[in-house]
Structure formats: structure tokens, C-alpha cells
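Here the complex is missing one protein chain, while the rest keep their positions.
Moving on to chain A:
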Amino acid sequence: MTTISPHVHSPRQKQGFLAWLWMWLTTLDHKKVGILYLCGGGFFFLIGGIEAILIRIQLAVPENTFLVGSAYNQVLTMHGTTMIFLAAMPMIFALMNAVVPLQIGARDVAFPFLNSLGFWLFFLGGLILNVSWFLGGAPDGGWTAYTPLSSEYLGSGMDFYILGLQVAGAGTLMGGINFLVTIINMRAPGMTFMRMPLFTWTALVTSALILFAFPALTVGLFFELFDKIFGANFFNATNGGNSVIWEHIFWIFGHPEVYILILPAFGVISEVIPTFAKKRLFGYSSMVFATVLIGFLAFMVWVHHMFTVGLGPMANSIFAIATMAIAIPTGMKIFNWMFTMWGGQIHFNTANLFAIGFIPTFVMGGVTGVMLAVPAADFQYHDSYFVIAHFHYVIVGGVVFGLLSAIFYWWPKMFGKFLNETLGKFTFWFFFFGFHFTFFPQHFLGLMGMPRRYFTYFKGEGLEAGNLISSIGASGMAIATILLVINIVITTAKGKKAKGDAWGLGRTLEWSIASPAPEYNFAQTPLVKGIDPLWKAKMEGNKKLTPAEPLGDIHMPSPSILPFLMSLSLTLASFGFIYADINGMGALVFAGIGIGLMFLLMLIHSLKDDHGFHIHKEEIIETEKGAE
């Protein structure tokens, strides 16, 4: 994906591969960081997908010996960890980076340096996790890393899990803070909160959830790190610790985490469906209310992952009711999307197919969610394939459908070219049917008693047919993904160029500027007069939005290599801690060097006076002419 925007004005502009690499390593432009997130997330999505295929190959037939014991545990742990932390999260950030500043009429994010630092921390954290394959084995304690199993009984893989997630999690937290401040402080004149597009609203609530949830993970991982490396006893029951506390900490983070993932997907659907139904979003204010309510309830339900721990009927019933309550705001959203489509002029292109396919698929995942929220029934479902089916229906059927819809919808805005629609529709149908064939039978496998995380099952238990169908279905999703990659390669080489309002139906501000957006986004900050400002302007017969300021020089931040170097130094520190556990405390020297380097780089960043640079008025006029 070597899409270099034609509007690069950075002072360091040079030619050649090294200059190109330097540009990507140092960029602070939120649109480029978004592309980096998309590439990073896409890369890990492919790795996680390969791991999924390996799992399905092992389970395709009974008593298979393709992946046995610890090898299987490593693949399943890395599949879950990679997909949640290294594929879904960065893809969400890719969309937020690419779209949110454009939707609120901002020139940049609030903290461009932090934004870039967040990306590099995520990417290097992901690499720390994945190099474990070559350095003595990947983590094998499940993506939830329950103690004491993962802190006392497993090998060095869990060190990579702890440090990799610690680094990637720090990056996510930074990204969340950046978007909170951006959305609160940098909206264009007239863009009140109740005029913000729904995707921006969900980005705001998701960022708030990140702010409150990720510190819990950070603390939990530190506890586990201290238990493993320095012999602390937070989770060691024989020395007075309590291993259930890890479960609490993990799920106090982990439940908001799944809402962090699904809320932006809701936002995408709320953008795509009105656009391609040519109607305003039905029940805008109730959608906002539902988003905020889901965000709030996200923190009140973590115990529903722990019904079988034995916390007692009182705790279980309270958390069961809180969990069921979430179905109400979610149901509001589902009905609002359907009412939006009702009587609309629906365009069935790929983005909209994914959005429409999302609705029934996600409802099925939601319904099994309410079933799982009943504690008495959960004792039956717990740790069975029923749970696997449920969360793949909400995470693949919800988050991934939303992400794919968003990729097709905003691709022209990010890269200036359309993805191929024919190939796109093949992607959709292969993915849709592949997905349902894979996960629908797993409900029944679970009800028949197949436990999750086991590497095999026996003949004659009635599990053969369901597993075989499931494995065949998985190949459908693999084909869809390969088609998408082919689509990206072909259209990058010779795709149809997109206009500013690429679909001709754009409603929100991002479609009022050129595709891809120029480095400064808006030559003149627009004046927002209502919900869907671009649609409003078009209906009033205006070609352009009313500007809120005269044309002038635009101030931009200078590119910087420091975020990359900072992330490298923390990576060095992480390997110091990992090898302190494997080879003895001598390796802590490297941890010290890494952390020292980090502080040095922070000092350099604080002391170095960098006032950025200006894009001059003449240059802007020239660029805007080219975009016409």
C-alpha cells in the first residue's frame, strides 16, 4: 500500500525509498497515522486469521494430531490475544484517526505527537508478543491469562504476553486520551455535541471507556509481572495472595474492552445506513443516549464472566440483571437502524451490505448474550463452545462486519480510490456465509458439551458433523479475506479515482473536502449549522459549506522520529524484563537502559523547541485548485 498522498509539504521532502520510510516513521499527520494503524492492524489480522485456520484444521476431524497439547494452546492464546488487542483495537484507531478529525471539522488531532507514539507502542508491543514464537514458545495461558496457571505453571511465553500487552496497552491509552481531548476541544464552530456525527459520538464514548478501563489492565499486568519476575504473591494463594483477584481485575478491564470494540462499529453502521438509505439517521438523540448508556453499563457487568467462580447468588443475580439491562439500549439502536432504512432509497453496495448483514448477525449474538446472562443457565454454557459461538457472533458478526463496512465506505476518503465493488460483493457473500457456517454449528456443539480450549474430541460423541461444517465455513472467511487483499492490491495499482464526495451521498463534513484529504484537512474551517451539514448545504443548493474564517496560513506540527525511538527504548526495556525471568536478574540491566533511554528521549522532547511550520496561503490555493 504505497499510497503517497500528492499533498506532502513536509520540510524534509526527499526522494527514494529511505526518504519514503523516513516519512512514515516520522509522520504526525493523523491521516497517515490512521493508514499506519490500518496496515499494522491488517497485518496482525492476517496473522490471527492464519492461527484461526490452524485451530479449525486441528478440529476438523476427531482425534486429529495436527496441533497437539501446548502447540494448540499457544495457537489459541495467540489467536485471541492478537485478534482483540492487535487487530480489532488498531483497526478501530485507524478509523478514528482517518475520520474523526474530518467529521468534526478539525485540522488535526489535539496531541499529534502522542498519537504517533500510541501507534508505535501498539505496533512494537504486537511485535514483542509475536516474536515469542521464535524465542522459546508463545503464551499458552489463554487470552485471559488466568492465574495461578499463567503466573506459576507456564513457561516464558506468558512473559511476552505481559510485556507485549503492557506496551501495546500504553499506546491504546494514549490514543484514547488524544481522541477525548480532540473531540471535546477541537470541534468546528457550530458543531455542538448534539450535531456530532454518530461515529464521532461512539469514538468519544469509546475513548472514555479506554481511559477508565485500560489502567485496570495495566495494574493487573504489573501484579502478574511482579509475581513472575520478583516473586511477589499477589495471586499466589499459598502465600496469602488471591488468584480470583486477577479474574476481577481482568474483567473490570475486559468487559469495557468489548464495548470499546463494538461501540465504534455501532457508529460505523449509524453512518453507512443513513448514507446509503438517503435518509437522516432515525432517532439521533436516542442513539446518542443509548451509546452513553451502554458506555456507563459497561463498567457494571464484569462479574457475568465469573458466574461459576462461586461469588454467591446475590452477586450473580445483581450482575445478571445489570447485564440484561444492556439489551435495552442495544435494542434501541437496532430498531433505529431499521427505521432509518424504512422508506429509504437503499443502495446495496459492499459497505451497505456489510452494514445490513451486521444487523441480524449481531442480534443473534446479542440474544445468546442474554441467554448467557442467566446465571443458572450459564453454569451449563460456561467454558463450552456455546460461549465461543456467542462472542464470535458479537465480535466477528459485530465488530469485524462493522470494520469491513467502514473500510469499504471510507477507503476512497483515506486513499482517493474506490475498492472494486464486484470483488467487494464476493468478499461480502463469502464472509457472510463462511461466518455463519463456522459459528452457527458451534452453538449446538457447546450445548452437546464440547468444552472450549480442548485440542481434540473423540469419535462417536456426535461432534464430528458440526466441527467439519465449522471448519469448512472458516475457509469461506479465509477466501473472503484473500479476495479483500487482492482487491486492495488491484485497486491500489489502478483503481477508480474518487471525488471529494465519493459516494455522491455524503452527509457529514469528511465528504466536503478532497479525497484523500489534503494535509491541512480544511482550507477554511467550516461553519456547522445542523446535523449532517454537508447534506444540508447540498439540499440548499450550495456546492460548498459556509467557511467560518478567512483563508490564511495554516500551522502544522513538524514530523518527529522521537515517538518511534521512545517505543524502541520501551521494547528494549520489555526484553530486559522478559529475559530477567528466563535467564536471571542480569538482564534487568537492559530494562534499566531502556527505561533510562525513554526518560532521556522525554527530556529531549521537552527541551527541544519545535514550533512546527506553516503551509502558506498560496500553496493552499494551489492545492485546492488541483482538487477541483
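In the analysis below, a contact is a pair of C-beta atoms (placed from the backbone, for glycine too) under 8 Å apart; a residue touches a chain by one contact, two chains touch by 3 or more; residues count from 1.
Just so we're on the same page, contacts and distances are computed from a predicted model.
Novice: Given the choices "Dihydroorotate dehydrogenase", "Cytochrome c oxidase subunit 4B", "Redoxin family protein" or "Type 1 periplasmic binding fold superfamily protein", state the protein name listed in UniProt for the chain not shown.
Specialist: This omitted chain is identified in its UniProt record as "Cytochrome c oxidase subunit 4B".
Novice: Can you work out which residue in A:312, A:460 or A:584 touches the chain that's missing from view?
Specialist: If we include the chain that is not displayed, A:312 is the one touching it.
Novice: Please identify which residue in A:244, A:370 or A:468 touches the non-displayed chain.
Specialist: A:244
Novice: Which of A:39, A:61, A:149 or A:211 touches the chain that is not shown?
Specialist: The one listed residue touching the chain not shown is A:211.
Novice: List the residues of chain A that touch the chain left out of this view.
Specialist: Residues 184, 208, 211-212, 242, 244-245, 248, 252, 299-300, 303, 311-312, 314-315, 318 of chain A touch the chain absent from view.
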